[in-house]
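Taking it in order: structure first as structure tokens, then the write-up.
Just one protein chain is left out here, and the rest sit where they should.
So, chain A:
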Amino acid sequence: MNIIGLSGSIVGSKTRTVMDVVAKEINEKYPEADFQLIDLKDYDLQFSDGRNYLDYSGDTASVTRKIMEADVIIIGTPVFQASIPASLKNIFDLLPAGAFRDKVVSFFITAGSSKHYLVADYQLKPTLAYMKAQIVQTYVYIEEKSFRQKQLIDDDAAFRLERLVEDTVDTFEAAEWVRKKKEDSYGF
């Protein structure tokens, strides 16, 4: 199981802080999984111009290829202007339609307040569905008040993240079972 943790913002610290909690959880509970963290802050990505992802170079090529090779993607995203940040949308735009076919995608959202709790349902999920992701329906929404000095201090958020990781892995195993059963049934 090849898992990518995709921290979708190039500014701020909350998303990365939570992603580190997720990484720790995966490393402890699923040591056999191959987990890789991609923090968009660490990469210099160009804007999508519509070409095939294999035709980019540099960081844009390496990040898109890693995502295309993943079995599972856990996305972390803040809320900017009542939506996901452009840096994360750019990742979606760089990838082909149907890029998430046979991949499980789950996510958490970090936000300043509770005002934007529907961003996930109205903005992120439709894009993931269009790209054929097997979406883990429950997600974790974490507000500013759960952080202190770049640490997650909210036990409830920590518990929800534990369940998110568990649900993600379970969903992947179930999806794999379904996919294999279906493919075997074709007999070719």
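Brief remarks follow.
As a convention for this text, a residue touches a chain if its C-beta (ideal position, glycine included) is under 8 Å from a C-beta of that chain, and two chains touch if they have at least 3 such contacts; residues count from 1.
Throughout what follows, contacts and distances are computed from a predicted model.
From the set "Sugar ABC transporter permease", "ABC-2 type transport system ATP-binding protein", "Ger(X)C family spore germination protein" or "Luciferase", the protein name that UniProt assigns to the chain left out of the figure is "Luciferase". Note that of A:I3, A:I26 or A:A99, the residue touching the chain absent from this view is A:A99. Screening A:I10, A:M68 or A:A158 against the full complex identifies A:M68 as the residue touching the chain left out. For chain A, the residues touching the absent chain in the complete assembly are 49, 51-55, 68, 96, 98-99, 101-102, 182-183, 186-188.
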